[in-house]
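Here the complex is missing one protein chain, while the rest keep their positions.
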Amino acid sequence: MKIEFGGGLEQLFDNKQTLELHFDEPEVTIQTVIEKLAQICNELRSNVCLFLQDGLVRPGILVLINDADWELLDKEDTVVEDKDTILFNSTLHGG
Amino acid sequence: MKIEFGGGLEQLFDNKQTLELHFDEPEVTIQTVIEKLAQICNELRSNVCLFLQDGLVRPGILVLINDADWELLDKEDTVVEDKDTILFNSTLHGG
Amino acid sequence: MNSDLSSGLELDEYSRYGRQMLVPEIGLEGQLSFKESKVIVIGAGGLGCPCIAYLAGAGIGQLAIVDPDVVETSNLHRQVLHSEEGLNKAESLRRFVSKLNPKIALDIYTCRLTTSNASIISKYDIVVDCTDNVAARYLINDICVLMNKPLVTASALRLEGQLTILNYKNGPCYRCLFPRPPAPELSTKCAESGVLGSVVGVLGTLQASQVLKLLLNNCPKNSNKDDAYQDSMILFSLFKFPQIKQVRIRPKQKDCQICSADPLIKTLDPSNYEFPVCAIPSPANI
Partner (left out) sequence: MNSDLSSGLELDEYSRYGRQMLVPEIGLEGQLSFKESKVIVIGAGGLGCPCIAYLAGAGIGQLAIVDPDVVETSNLHRQVLHSEEGLNKAESLRRFVSKLNPKIALDIYTCRLTTSNASIISKYDIVVDCTDNVAARYLINDICVLMNKPLVTASALRLEGQLTILNYKNGPCYRCLFPRPPAPELSTKCAESGVLGSVVGVLGTLQASQVLKLLLNNCPKNSNKDDAYQDSMILFSLFKFPQIKQVRIRPKQKDCQICSADPLIKTLDPSNYEFPVCAIPSPANI
């Protein structure tokens, strides 16, 4: 599936704005995706990654599945497939 | 399927920016959709509709299927389904 | 000044606004909704400059501008309506607006918005957040919820921007979207992050467009168009494809600290806004 980063989060992932992830299962929950990303992030940043906080996505990050806020779906439990696009977007405060 | 109009074309369709069309067949070509729309337009405007010219979509109108120009697909012959969105967008010249 | 009392517009306003009154969704009805409205823009910087210019051009009847800062050279790449260094930014925009459109009533506040002077917001119909820091964003949100004002908020950094309409039509507030502020240790000063001026410009002009749309939504003739209203956020990112899109966001949250039925936050307590004045979470700077 396609993972996109916005609002500076790409800096946690080697400055890649998009990543392709594949899972052996045809469907996984978004929580599984997040754990996989946290692992990638930790490896890239030598075990110090600020993607998660207390096991949850850090405050200030919106999670969008196919351009819809995961709060409109089943949040962490939302089932995603290979054709889905998931955007992790950090809020900006400048102006 | 969802039909959208832009660039002033909605004025040919009773000022509706979107229309829902359903066909008995599960799949039809975009040419069939266009003929159906020309018929609707003609009825709305008492048989004088400027949607088509010589049987083709009028110059200056882009046809986009799921946000992609139909020239990237099979043009008039592109097969569309109920889940598709088709945008007819007239070009603007103002500035 | 000649006044056409029957219509509510003065004669010279027909020539000034005629081109936009030709738009079917505007017309005389829409123009009057602009003229009768009072809009407050907080921040006369990168977002505020374009936003205020187009609100003034469109004929918003009463326009307030709030900014305590003075113009510096380093602002000019993005704050394109300023030019005189050392001049207060709200005052600088007052001069601009009075040249562009002398018909606008202007209220200039050269102070910072705080919990103590929040009552100034009560005079206006729509609030526009053009600030540049996280503390102001929470404060403005809370004032808007407590005073029941719709809020058009936007932000920009580097080559990206975000915009959303909050506290409107029973939709979410800023705390519904972001219940917890970013931790201070994850923050960095504004001056450490950069931004491209035209990106802020896109967001500021989009903000002005949303304010005008909210006013047009109130016109009975546009009530059918308003059916399509969805809680949403516009995301812009210059090096992405698609570069710009509008995504659907969550509704008002039942457990929101301020906009829920039984809120934790009932008044403006200064201690709720004591994070770094210019806090931008930037993972790169850790």
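We just call them A, B and C in the order they show up, numbering each chain from 1.
Rule of thumb we're sticking to: contacts are C-beta pairs under 8 Å (C-beta built on N, C-alpha and C of every residue); 3 or more make two chains touch, one makes a residue touch a chain.
Quick caveat: nothing in here was measured; it's all calculated off a predicted structure.
Remark: the omitted chain is touched by one listed residue; of B:I3, B:V33 or B:L64 this is B:L64. Checked against the hidden chain, the listed residues C:S37, C:N101 or C:N272 yield one contact partner: C:N101. Set against the missing chain, the residues C:P50, C:P150 or C:P172 yield one that touches it, C:P50.
Contact between chain C and the unshown chain involves residues 12, 15-26, 50, 53-59, 73-78, 80, 83, 99-101, 158-159, 191-199, 201-202, 204-206, 208-209, 212-213, 222, 225, 228-230, 232, 234, 238-246.
Seen from chain B, the chain kept out of the figure touches residues 4, 6-9, 11-12, 17, 50, 53, 58-60, 62, 64, 67-69, 71-72, 87, 89-95.
In this text, only the chains that are shown with their structure count from here on.
The mean-CA centres of chain A and chain B are about 37 angstrom from one another, to the nearest whole unit.
Note on chain placement: the centre of chain A and the centre of chain C lie 29 Å apart, centres being C-alpha means.
Counting partners per residue, chain C has no residue that reaches two or more other chains. Multi-chain contact residues of chain B (touching two or more other chains): none found.
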